[in-house]
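A selection of the complex's chains, in situ.
A and B label the chains in the order they appear, each numbered from 1.
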Amino acid sequence: PSSQASSQGKHGADEKTQESKNIVVTSEDGITKIVFNRPAKKNAITFQMYQDIILALKSASTDNSAITVFTGTGDYYCSGNDLTNFTSAPNGMEEAARKGAVLLREFVNSFIDFPKPLVAVVNGPAVGISVTLLGLFDAVYASDTATFHTPFSQLGQTSEACSSYTFPKIMGPAKATEMLLFGKKLTAREAWAQGLVSEVFPESTFEKEVWTRLKAYAKLPPNSMRISKELIRKNEKEKLYAVNAEECTILQAKWLSEECVNAIMNFVSRKSKL
Amino acid sequence: PSSQASSQGKHGADEKTQESKNIVVTSEDGITKIVFNRPAKKNAITFQMYQDIILALKSASTDNSAITVFTGTGDYYCSGNDLTNFTSAPNGMEEAARKGAVLLREFVNSFIDFPKPLVAVVNGPAVGISVTLLGLFDAVYASDTATFHTPFSQLGQTSEACSSYTFPKIMGPAKATEMLLFGKKLTAREAWAQGLVSEVFPESTFEKEVWTRLKAYAKLPPNSMRISKELIRKNEKEKLYAVNAEECTILQAKWLSEECVNAIMNFVSRKSKL
């Protein structure tokens, strides 16, 4: 279907086969599915993948599907931002930070603007931006193998994807701070108790139960769902744009700080020694 | 007492006896009680009942009671809007939709404006607007036989009673969407876990425990309670009026859409065949 091509856009359509794509988009049964498909790197998100997702969401917003679903290939849902986006930047950190902030802002806005029900099927551990984005989803189903981890302070960074606004709103400051400032990792049950996750399923029946349910939801009158979502979200859209812009400005400066550069270098060098 | 008469106002005072009233209002022990009393129709709300409730709330806001309580007669708390309000409209759907939107807005505003503690004693299943209104209550006590169901999308409709604002605020978008967009029915325990319900009681002791507690609360200094409620609610009153107005405008259009008319006709015809 046409939506499969859309995730490639002008990038890579000639050089990659479907199987090798890091973001795979399919559409059937009224559901457009966007898959983090880079299991060898725990589905870490490269600059290219951010761009592919922006295009995939643009396409899904006008295709004939009723709802859109994110999930991951393999054991991980998504391990977050690929830190080599910075360390392997061809023109140095400053250029990478500038480009990164522009891209991040556009990426997050494409979630804020998405007009149909947006569902995360969290099949395993979720880290960083794949967690913070969940505050912009309409439903989140998690396997009991999923965990939710935002180690921003540990990496000398700060929160993004509007989580500095959505997380305290969803779970209160006493629990949002443990995640966003102290980097506490949540189990799926904890994330459910705090309102970040809609429902938790046993790993053994997770896929079957969730997709059965989603196929039923995809048959509901699409206009009613879209209008109800718009009613819910329009109350805070301007706020979300502003928070996103500010988080990106602060991150751009933070990425160049000694605190952050040292933390990222340590992280990457630990990884490469394993 | 005088508050018993108020629910009738100019409607029906001559034609009905107390026992046949669909909304019954009584006042004692510092508590004004407003009862959905149409058990043969699972306490579904007619146009007349909306008007009776508006008058009852107006009267209760200035009577000498300290708190006001809603509950239902029989097994149901309330099955929501009576859909025959539309299908039996004497001047057709368009007129009914226009009148319905005006009435709904005034009805919901009378909950936004109510100055004393407002408590729901949910004795059984609650559906539609009787659920969405709970976001405007100050306390909600539920029997463990209660359920909470808002099948708006299923009926080609959208959410009302400010629930597009209050529900995400109370339970986060991941759980509000399951209710408001996907029509998931909650048990009393689930509604409690999500903050919609203050406390759940076993059916066998429900009435006794709740009324004992409410009678004690009704003896607290009324001015302190009223001022504290005003402090809590004034922060969002303007927002609530605006959300209510917008939800009603959207519903008026939705009621005339093919999606909605078909869904209501199917629902009513299924019912009438039973």
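By definition in this document, a residue touches a chain if its C-beta (ideal position, glycine included) is under 8 Å from a C-beta of that chain, and two chains touch if they have at least 3 such contacts.
On a predicted model such as this, the values are computed, not experimentally measured, just so you know.
Note on stoichiometry: the full complex in this file contains 3 copies of its one protein sequence, with 2 placed in the shown coordinates.
Convention: only the chains that are shown with their structure count from here on.
For this pair, subunit A with subunit B, the centres built from the Cα atoms lie 37 Å apart.
By the touch criterion given at the top, residues 117, 134-135, 137-140, 169-171, 193, 195-199, 217, 220-221, 223-225, 227-229, 231-232, 235 of subunit A touch subunit B in their complex. Contacts from subunit B toward subunit A in the complex involve residues 152-154, 156-159, 164-165, 167-169, 171-178, 180-183, 193-194, 239, 243, 246-247, 250, 254, 257, 259-260, 263.
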